[in-house]
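Yeah, one chain of the complex is gone here, protein chain that is, but the others are all in their spots.
Each chain carries a letter (A, B and C) given by its place in the written order, and its residues are counted from 1.
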Amino acid sequence: MTTAPTRPPGTAEHTVSAVPSRLGALLRLRELPVTVALIALVTITTVVNPLFLSPQGVKDLLLNATIVIILAAGQALVIITRNVDLSVGSVLGLVAFGTGTLFVTVPGIPIVVVFLVGMLLGALLGAINGLLVTVAKVPALVITLGTLYIYRGLNNAWAGGTQYFAGDRPDAFGALSVDTVLGFPLITLIAIVVVVIVAVYLAGTRAGRDLYAIGSDPDAAKLFGIPVSRRVFLAFLTNGVLAGLAGVLYASRFNSVGATTGSGLELAVVAAAVVGGVAIFGGSGSVVGAAMGALLLTTITSALTALRVDKFWQEAIVGVLILSAIIIDRIASVRTARKLRISEARNV
Amino acid sequence: MQTESLHAGDGPPRPRLALSGAVKAFGPVVALADGNIDILPGEIHALVGENGAGKSTLVKILAGLYRLDAGEFHVGGQSVSFRSVADSKAAGISVIYQEPTLFPDLTVAENIFIGRQPKGRLGLISRAAMRQAARDLFDQLGVRIDPNRVAEGLSIADQQIIEIAKAISQGATVLVMDEPTAALSGVEVERLFQVARNLRAQSAGILFISHRFDEVFALCDRITVMRDGRYIATHVTSTVTVDAIVHEMVGRDVGALFPKVVAPVGDTVLSVKGLGRAGVFADVTFDVRAGEVVALAGLVGAGRTEVARAVFGIDPYDRGTVEFAGTRLRPHSPKAAIDAGMGFVPEDRRKQGLVMNLSVGRNTALTLRDRVARFGIINGRAERAAAVEWSRRLQVKTTSQEYAVSTLSGGNQQKVVLAKWLATDPKFLIVDEPTRGIDVGTKSEVHRLISDLANRGIAILMISSELPEVLGMADRVIVMHEGRITAELSRAEATPESIMHAATASLERAQ
Amino acid sequence: AVALLAGCASDTGTNTGTDSGAGGGTDGDLSITFIPKQLNNPYTDVVLGGGESGSEEAGFAATEVVGPLEASASSQVSFINAETQAGTSVIVIAANDPDAVGPALEEARAGGAKIVAFDSDTNPKYRDVFISQVVAKDVALIQVEVIAEQIGGSGEIAILSATANATNQNEWIKFMEEELASNPAYKDITLVAKVYGDDDDTKSFQEAQGLMQAYPNLKGIISPTTVGIAATGRYLSTSEYKGKVALTGLGLPNEMRPFVKDGTVTAFALWDPAQLGYVAAFAGKALADGTITGAEGDTFDAGELGEREVGADGIVIVGPPTVFDAANIDEYDF
């Protein structure tokens, strides 16, 4: 063998183009498209209908998004590990009905206790998902499709025709979704705190980074010694807690809770995460993106109404929006890949 | 210096790690029947054996990935029973697996430090510190890879380098490397050796697995031989010869490794003219004739695989033509290539060569889908018969055709790949690193096979990073460097010097 | 009527198979099955409560309640099929879609079953009689009247309905539109929008909210569906529009009580849902006995509600709507 030249051929140019400009880094953010779309949407709608950004309008927008934001944050956590949780709508329903029941059966129960019980119930349901996925090692899509049905069935069996109404709950509880601080409704502030905590966990802790590694290549993660089962279980558990929190907040915000509360929410939540740039096969994306996705999807409904767009068009437009989000993300990643190829290409 | 550290002091040094009587079975398959190894501080210990001898299984036991069915395992004199990879890591064992374990979505730096990221303010991960640490590591290894880049799309060689960086950065007292050099070229191998010797000087124990004897003898202090899942013997390197080791591995004598018979050369089968793909390769022109073995040589990353992929239609190309048996081949269509009579044994067996979860039989018959069908309906019996027949001809070692091909050892997997292409009766076969990760016995079989195929009029394009293989097998050698052909050498002209010159030198033609 | 109203409301079991051979029936093996639009719906539960006590009084040997969990057009068909196969004598159905249940009902009739539609009609050719809450026009007019009064006779109003294809709601809306257009007293009122909350709490809530944004000058909302009016009430009571935008429609007193008390809603209307089920059971009995055929002018005894007459198109009217307001709402419990 010939003696080594100072550096291997072919790796010479790598570092030169590698110092990224701040702008470049900003443009590569996966959250960018959804943010731009959101700003554009709000701007256009406000120009046409100034009432859209009235204090009440803003409050409504935030309130509408709050519950989906919390669900999307939890879902992002799960999707990043290359799993998915379709049972969130059912979990939310069960917890929301449980909240209603608590207030009625235990008069004068402190609101904090209700929150804790709701999140605990969510944690339990999430833990069941997590256990089935990690211990039995079966695909999450199947398991959570199963628990979607089972939890919904439990909700139906428990609630029957009973519904609890806003009037059954203390005013202070309902006030959480009415009162504002600096224009932000209280429950929205809760959602923001949740997103910040989860975001910091994902970006800044070793365990959080492990989730990305697991989603990126689960087999490699196992070989590498990352406690895959424990991390994935925790992701499901956390998602359950957040779905539980969302369930309690649902009961605060909306009028009635009963057997069908929250049904059909699962695909909307997954869609929010996807629109926000969370890769459906795990490994990349962020909760901030997912939260933006949730905000965008809920805002579009309000915007279309405010623009007096025929309501029959709304669902179709939501569909187009989801598709555009995926396509934009794809174009962006193809461009990055191409750039990478060009920057590392041989001079031929 | 190695001998010093081995024999210095009074009495034998205590092994860093010792495994004895290890047994590991997967259902009916006993992968490891009697595994023994001890690794001393400050030694590089080679583990050799045929494909399927149980080397990787032993490695995975050391890594804590598999639990022993029976046997004893001591680390630092203490009996241990690892329950997880984390236990093994905590005990100071760091492993580079045979298959790279990078996370494609994470950056290079994060891949190295995952689970041990340096922390900054508030106990959160400091990306800057992590990047800097990665740069320092790469400087130490003498390579330049952008730590900010995602791992997705890295070449196999770069991936392997990152694996090595990852392992050494863990500061382990025992470093286990399962065929780390299989994807590396001479330069990189040499650098890896340097790193290994440095670690040895710091009295780490290293277990090194390779099928290349030149490497084993150049690097290692002791050699342990395994056969059929059993421990055979351990030798101090200076006291044995290659032939003796090979004899122990195979259980018999192995004759000439490269039984090249020069076959009569026929008409041009493949004619590539001015082929180019922006940023990848340019101006590639060559012919391959019936009965001829043409080797495509060069360093890893020279673009040989890319050319082969374009010729076979996996990738598109921007310029030039590929003519097959006189007619122009439709670009970017493997099906067209196969229909015309081409076959392609790719370099990455696990990802490209085989559908790992599919059974041995189905894999073998996968290329015959259309041929075993009549009026569009597959004749299941013919399909099975063909699979059995070709497995038999290539002596694929498997208990059942129904087993997933992933349960076979590397060499047997490679035989399945070859079987599936030979079954199509190709006129032209591309073999990309056909003996990568394959033991001596099988290797010589594969060489014999290639040579025989050529004798029977099949044109062969062989890509290989092993010079002895190129020199032994090829009728003609085409050397590539940085995406261009830098030399075309006849069998007589091809020498290690002329090839290496063309492979490393720049554009002026070496002759 | 009030006695029944209060009495039945507490009895809201859904899946209870009441086996009461007693009562005044002629032959003891007649069976009746109620198929509501959807199970687990509070309004439905009140209706079914009336139905069950009616069927017991009328002398049915077996009473069943079956139905889908979600109110889609086709979801009732397989329930009808199962009843056909079970040989049920009377099927009482609130159709989610007037036509989708048609072929299945015809098969049931061919098997000898009598079909009573209630609450929401099927295509008339598929049933024997339809038990209607009230005269459709009366319901429509009451709601227009209430809203007109609350907004002072002029301004923009909107309608928030259930699903876009709900038969009964659409009929009421049609009458409302006609009345607004023809009655000079309403000439200053403009109907600016019709939106649909699909009888889903969340959706209705957001539709209400959307209306506020899209129509800043909106003075009032009519929501002729119990889910819609409650959700709208909740939105208004938690927003700055409380007390500024009037709301009326059809609602359950128990659901609407807080909104009436806090001033979001002044008045709303509804008939007695329990009576609906009650009369339907007696109509079914009369059909099964052969006392009536569903022809115009047929009369039958409806227990404590006295004698009822089948009107044009086989429609039986149960009773007038009641208007609930702060003064009387506490007298009702359903």
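Operating definition for what follows: a residue touches a chain if its C-beta (ideal position, glycine included) is under 8 Å from a C-beta of that chain, and two chains touch if they have at least 3 such contacts.
In this text, contacts and distances are computed from a predicted model.
Missing chain, UniProt protein name, picked from "Autoinducer 2 import system permease protein LsrD", "ABC transmembrane type-1 domain-containing protein", "Cytochrome c oxidase subunit 2" or "Dihydroorotate dehydrogenase": "Autoinducer 2 import system permease protein LsrD". Looking at the complex as a whole, the chain kept out of the display touches A, B, C.
Summary of contacts with the chain left out: across B:Val80, B:Ala325 or B:Ile378, the touching residue is B:Ile378. Only one of B:Asp243, B:Asp318, B:Asp370 or B:Glu497 touches the absent chain when the whole complex is considered: B:Asp370. In the complete complex, the residue from B:Ala423, B:Ile438, B:Leu461 or B:Ile478 that touches the missing chain is B:Ala423. The omitted chain makes contact with just one of the residues B:Tyr231, B:Phe286 or B:Phe428: B:Tyr231. Where chain B meets the omitted chain, the residues involved are 12, 15, 18, 20-23, 25, 27, 33-34, 36-38, 40, 69-72, 222, 224, 231, 233-236, 239, 250-252, 314, 333-335, 337-339, 344, 346, 351-358, 362, 365-374, 376-379, 381-382, 385-386, 388-395, 397, 399-403, 420, 422-425, 441, 444-445, 448-449, 452-453, 456-457. Where chain A meets the omitted chain, the residues involved are 84, 132, 136-139, 141-143, 145-150, 152-154, 156-157, 264, 267, 270-271, 274, 279-281, 310, 312-320, 322-323, 326-327, 330.
Mapped onto chain C, the interface with the missing chain covers residues 15, 17, 39, 64, 66, 68-70, 72-74, 77-79, 81-82, 84-86, 97-103, 107, 123, 163-165, 196.
One rule holds in what follows: only the chains that are shown with their structure count from here on.
The chain with its Cα centroid farthest from the Cα centroid of chain B is C. Among the chains in view, A has its Cα centre nearest the centre of the complete protein Cα set. Between the Cα centres of chain B and chain C there is a gap of 74 Å. Contact residues on chain B toward chain A in their complex (touch as defined above): 63-65, 84-86, 88-89, 97, 100-106, 110, 114-117, 122, 124-125, 142-146, 148-149, 152-153, 157-158, 185-191, 276, 278-283, 299, 301-303, 481-484, 500, 504. Listed in rising order, the residues of chain C touching chain A in the complex are 12, 14, 39-42, 44-45, 69-70, 195-196, 200-202, 205-207, 209-214, 216, 227, 230-231, 233-234, 237-241, 254-255, 257-259. Residues 1-12, 14-15, 18, 20, 200, 203-206, 209-210, 212-213, 215-217, 219-227, 279, 282-284, 337, 340-342, 345-348 of chain A are the ones that touch chain B when the two sit in their complex.
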